[in-house]
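For this view, one protein chain was removed and the others were kept in their places.
After this line comes chain A, so read on.
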């Protein structure tokens, strides 16, 4: 029974980009406003899940040939490296550093190593969520 999904497919193609942009915005907004790595990662996964629901799991795998276990591993490594780095410069574990930099286009911004830790969280959340959903989805 093949039905014509023209409406949801066209809409999902557009809405995917909006959700993805919003996830990046939420991910970057975690320091001073609500948001952060966890919510951003979940939103990114939900955008990909929307594609999986609209098309099917093999099509999305062909479009985005990503092994999500590497995401999880890379995120854990990044978080661990960020936490362990201060031990090499004589500070306690998990000490964060921050400073103000003049970036091109963005102007004066404060950069914080918590951002790197958050990136690790983001990657782990995306990896774990997508692994769970793909594993369950492929179960015959």
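We take it that a residue touches a chain if its C-beta (ideal position, glycine included) is under 8 Å from a C-beta of that chain, and two chains touch if they have at least 3 such contacts; residues count from 1.
Heads up, the rule we're going with is that contacts and distances are computed from a predicted model.
K.L.:
Looking only at the UniProt record of the hidden chain, which name from "Monovalent cation/H+ antiporter subunit E", "Energy-coupling factor transporter transmembrane protein EcfT", "Type I-C CRISPR-associated protein Cas7/Csd2" or "Glutamate synthase [NADPH] small chain" is the right one?
P.N.:
"Monovalent cation/H+ antiporter subunit E"
K.L.:
Tell me which residue among A:7, A:89, A:106 or A:136 touches the hidden chain in the full complex.
P.N.:
A:7
K.L.:
Could you please point out the chain A residues that touch the chain left off the display?
P.N.:
Residues 2-4, 6-7, 9-11 of chain A touch the chain absent from view.
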